[in-house]
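There's a structure below that I have some questions on.
Every protein chain except one is present and positioned as in the full complex.
Let's turn to chain A:
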Amino acid sequence: LVATGVGAKTYRRIRFILIQNRAGKTRLAKWYMQFDDDEKQKLIEEVHAVVTVRDAKHTNFVEFRNFKIIYRRYAGLYFCICVDVTDNNLAYLEGIHNFVEVLNEYFHNVCELDLVFNFYKVYTVVDEMFLAGEIRETSQTKVLKQLLMLQSLE
């Protein structure tokens, strides 16, 4: 993982989003950087190792290679966003929560199984809210309205 590209100082973005359970099973992996499959697997394992050893007294941020992971735990699931070290921690922390609230509304009290059985829909939700490593839409109302509309299409 090397920070590259245009205006590295001010231009930052999400590198990947992971949803994992405590056992380390991946429930969503969304990559915004090119990795080969082995590298992805390694990242998944490393993130799991880094995040699961932390407790509630720890921060929700953890340095990770040249980046940092902003994460939050919901029941047995860890929602992790990998961003550049200079990026805004709290904005992404609440970005995660915003996303979780949308999932909760969309799946009506979301649980891990919803993410398993509807994995292809979770991707749609992610793309509505995060695109190209950037925050695309933050309004829960707007996202849910759009998802509902898509749901109605055949």
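What we mean here is this: a contact is a pair of C-beta atoms (placed from the backbone, for glycine too) under 8 Å apart; a residue touches a chain by one contact, two chains touch by 3 or more; residues count from 1.
We take it that contacts and distances are computed from a predicted model.
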item: Record-based protein name (UniProt) of the chain missing from this complex, from "xyloglucan 6-xylosyltransferase", "Large ribosomal subunit protein mL43", "AP-2 complex subunit alpha" or "Thioredoxin reductase 1, cytoplasmic"; value: "AP-2 complex subunit alpha"
item: Residue of A:Asn21, A:Thr52 or A:Thr124 in touch with the missing chain, whole complex considered; value: A:Thr124
item: Touch list for chain A against the chain that is not drawn; value: 5-7, 9-13, 26, 29, 41, 54, 57-63, 66, 85-86, 88-91, 93-95, 97-98, 105-108, 113-114, 116-121, 123-124, 127, 131-142, 144, 146-151, 153-154
